[in-house]
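Have a look at the structure below, then the notes.
Every protein chain except one is present and positioned as in the full complex.
All chains are identified by letter, namely A and B, in their written order; residue positions are counted from 1 within each chain.
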Amino acid sequence: MTKEASPNTKSWRNIPLAFLIGGLICTLGQGLMEFYRSQGLPKDEASTWASVSLVFLSALLTGMKVYDNIAKFGGAGTLVPITGFANAVVSPAMEFKSEGFVLGLGAKMFIIAGPVIVYGITAAVVYGLILFFMGAF
Amino acid sequence: MATRKGNTLFLDTAPSVISYGAVGSKKESEGPLAAAFDRLWEDSTLGEETWEKAECRLQKEAIRIALEKGELSPKDLQVIFAGDLLNQCTSSTYGLRELGVPFIGLYGACSTMAESLALAALFIEGGFGERAAAITSSHFCSAERQFRFPLEYGGQRTPTSQWTVTGSGAAILGRKAAPPYVRAVTIGTITDMGITDANNMGAAMAPAAADTLRRFFKDSGMKPADFDLIATGDLGQVGSELLREVMEKEGCPLEGRQNDCGLMIYDRERQQVEAGGSGCGCSASVLCAYLLPALQRGEIMNLLFMATGALMSTTAVQQGESIPGIAHLVWLSKEPGMR
Partner (left out) sequence: MEMLLPYLKAFAVGGAFCALGQVFIDYTKLTPARILVAYVVAGVILGGLGIYQPIIDFAGAGATVPLSGFGALLAKGTREALGEKGLLGALTGGFTAAAAGIAAAIFFGLIAALLFRSGDKS
């Protein structure tokens, strides 16, 4: 009964919007990458610079209170790209500044994005161990 | 003294609401009840440094306005029952600490206004004092930061989620021979139907609301049609629908008498609040801005004010616990009780 009364999410609208906005962020990333390559950077470095630039833009838009408004429409389109990761770091830093620079801003910065690093790094270490013991190196 | 029947206490010395005040902020000022508020701030910081301080200020202003309208001063109050959503009832304690009035802090989540109103009425009924105040508040931003995400975090709200009202309502009860009178009080019991989705609190609270209504109608021998309005607090769209369905199934249809404070305060379509408003500032401000004046003017003769609360903690929900609900009911009337 609870299910019946609870309205469903508007997937017919959400999914295309996520595609569009996420796609646009990636296209911007591609543009940045091409730009850095045109400046003579090798492919890997250009890609890293593109990521850093996107993180910067996301931090700026989060600070200017714009990112959350894009996310209202973008959904996963603003969550999945690296800009979403940056937003998840920047927004608690701004929010918990009021509880101090160390225990507020500093301690709570990774309250949302922390798990991404914990499990990402863990997966990488496990992968490294597997490669090592399989004798790949 | 009050007479007990089942779970309901019928008050027969006719305690009345002698003054009240309601304050809100921007979103409330864009809603249908805007004109009824005593004061609305365009800027939801209210000029304070933190959101918690802003919420304290809401309580401070609501009680100040209620005192002023009743031509009273803090020392005319013998007790104040106050509550809010924040940990350790921050907004109430810090907001009211300068009043110098005997203070009881309450936590009943969004049901707190009915809880404090009921206790204030019983306090007067018992003859323990001349005047008692009931006040609660909530603030969208302080609630988001405590219960959900940082404000600038880009998340989507689910369609069943509710929007925490930035507002506060204060009511002062006493013995003035003028409406609105408190006629009866039903203290709710904790009801848990195993809902675990913290974004669907309306559904978690609906069974508690149905339970309290069932007890009240059984104890009083009355029926929904005896009331002009059954104002539930913060069930929102989803919970309201569930409540009506449950009551219908049990052979006690609410016959269009039910409306929800969370649906009255905002225009759900236009203001993008998903399932409606919530927070203990929601039912409090709707009561003090709209319902009490309507009773006083006689536009409403009999009102069941039933605020519902989702008594969850973020810790318990993260541990996989379900959300217990509660609903307290207060019968307010233009006519005094028995004697």
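Just so it is clear, a contact is a pair of C-beta atoms (placed from the backbone, for glycine too) under 8 Å apart; a residue touches a chain by one contact, two chains touch by 3 or more.
Everything numeric here is computed off the predicted structure, so don't read it as measured data.
Listed residues B:150, B:309 or B:337: the one in touch with the omitted chain is B:150. Hidden from this view is one chain, which touches chain A at 9, 11, 14-34, 47-48, 50-52, 54-56, 59-60, 62-65, 68, 74-77, 79-86, 88-91, 93-95, 97-98, 105, 109, 112-113, 115-117, 119-121, 123-125, 127-132, 136-137. Across the interface with the omitted chain, chain B contributes residues 25-27, 44-45, 140-141, 144, 150-152, 155-156, 166.
In this text, only the chains that are shown with their structure count from here on.
Across the complex, chain A is touched by residues 49-51, 145, 149-156, 158-160, 195, 200, 203, 237-238, 241-242, 245, 275 of chain B. On the chain A side of its complex with chain B, the touching residues are 1-2, 5-10, 14, 62-63, 65, 67-68, 70-72, 74-75, 78-79, 84, 87-88, 90-92, 94-96, 98, 112.
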